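Sending over a structure as structure tokens; questions will come in a sec.
The excerpt is restricted to a subset of chains, each kept in its original location.
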Amino acid sequence: MKKLINAPEDVVVEALRGMAAAHPQHLRVDTANRIVYRATPAAPGKVALISGGGSGHEPLHGGFVGPGMLDAAIAGEVFTSPVPDQVVEATRRADTGAGVVHIVKNYTGDVMNFEMAAEIAAAETGVEVVSVITDDDVAVQDSLYTAGRRGVGVTVLAEKIAGAAAEQGRPLHEVADVVRRVNENGRSMGMALTSCTVPAAGRPTFDLPEHEMEIGVGIHGEPGRRRVPLAPAKEVAAMLLEPILEDLRTAVGDTKDVIAFVNGMGATPLLELYLMYGEVSALLAKAGVNVVRSLVGPYITSLDMAGCSVTLLRVDDDLVRLWDAPVNTPGLRWGA
Amino acid sequence: MSEIVDVTTLRSWLIRFAGDVEEHAAELTELDSAIGDADHGSNLARGMKAVVSVLADDSTPPSIGPMLKQSGMALVSTVGGASGPLYGTFFLRMATAAGECDALGPDSLAAAFRAGLEGVVARGKASAGDKTMLDALIPAVDAFEAALGEGKPFGDAIRAAADAAEAGRDATTGLLARKGRASYLGERSVGHQDPGATSTALLFRAAATTMIDGEDGK
């Protein structure tokens, strides 16, 4: 295992300490509870937006804390959801009196730990909490009888867009609705060229032969839909885009305007991500889909996995305006 | 061998389980690599280490309910992931069922196991056959109750529970996952043993070992 770390068990806290040192004007980090807060808390009356999950997906979520996006982010161990105590603490501290929205990626562990936290928060703190789950990964068959689809790329877009809605002063249930609207209109699919390596495990989560790739991989190195021979970027783009468009059409109808997001899994360089974006944008043009905004880069990663994911979000004017609103976080910043 | 499990024995059980998890951590993570995210071993090891230090901290052993509650809380507060709330809930519900007492008779222990199991189902919303820890937990609790129902001695009953948990664990290999991370794999989950069922089998083997040894030194 080749990593720039000290002991595997200290990775998360030491990285948080580095984040705190790197962003003294923007962030406050509670390393004991592993929570990243805004340096300047939001004014009373603003709905607080909180997210969190396992570490190893940086900049998600800690890198998205700041004006226009999250109020707090809770870091679990690598690929392990945080525990309820952390979520309760962040909820209590971030609440300005207007209630707290939890954005939770749909993984059994995340859902259960946030659920327990919401129960405790309701019983012990009186803070009003609304949880919204993101589950946009079309690689997984959705079903009532399974854990359902995973929350992936849409989470980034939901945090940005709902963050802007909260900043505008929208009330708790409307902010939560924005998260739901983004989730319902967004779909993603990922692929991996190589496995990630969890520090505590010390070796790659899966073996991927030199001439194969994993289509439909998860952001924790969960194996994907299928393993296929390496293919040119053009074909990879089609493999990711087609199921997304198909699923969006079935679920929400015709897809005209979208935000297109090509995400890097961690070890894939920007050169390749831009090249992939070129292929995605060409395919969308052919499909008659109009890209109104785009995002290219490593925003929801899977440690050192090489690969990418594509997310499409169907948008209306409200969502685009919220997307364009100022944001000032280490990971995403404009207009500020 | 007495038919009574006291607080010291239950504590030995937890400590034994912690040791077994530590010993098998790499194997549990390995199983989780195949159909999950390669952390079940380190997750549970971290949690049981916390349980052990909670148990060690306490100079005067509390009664059973509070001790199990502390253990469950320690798991909930340190593990995260799926196994933290699930194992945590298991012990928390056992604690409530056991209440403030110093020892449990076989039927009370069975009731506590059953309450723990129901807690896991309520929390995780999985069913038998979904390829989760339930596929070791359900047969274990069922077997324990059945043996007691048939009038078998406690030692045989807890051994039957451990055997049933291991058989259930082995049977997960053939199952198609419908809950937890392995469910994302669909058909590709078949052929792999479930990590959570594997740790649950360790839990009941530790129970059989300590609850029998603890009483008659065998």
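Every chain is named by a letter (A and B) in the order it is written, and numbering of its residues begins at 1.
In this text, contacts are C-beta pairs under 8 Å (C-beta built on N, C-alpha and C of every residue); 3 or more make two chains touch, one makes a residue touch a chain.
What you are looking at is a predicted structure, and each value in this text was computed from that prediction instead of being measured.
Composition notes for this entry: the full complex, per chain label, is A x2, B x2.
Just so it is clear, only the chains that are shown with their structure count from here on.
Per-chain CA centroids place subunit A at a distance of 33 Å from subunit B. Residues of subunit A touching subunit B in their complex: 9, 54, 76-85, 107-109, 112-113, 115-116, 139-141, 145-147, 150, 198, 200-201, 205-206, 218, 220-223, 225. On the side of subunit B, the complex with subunit A involves touching residues 29, 33-39, 41-43, 46, 76-86, 123-124, 178-181, 183-186, 188.
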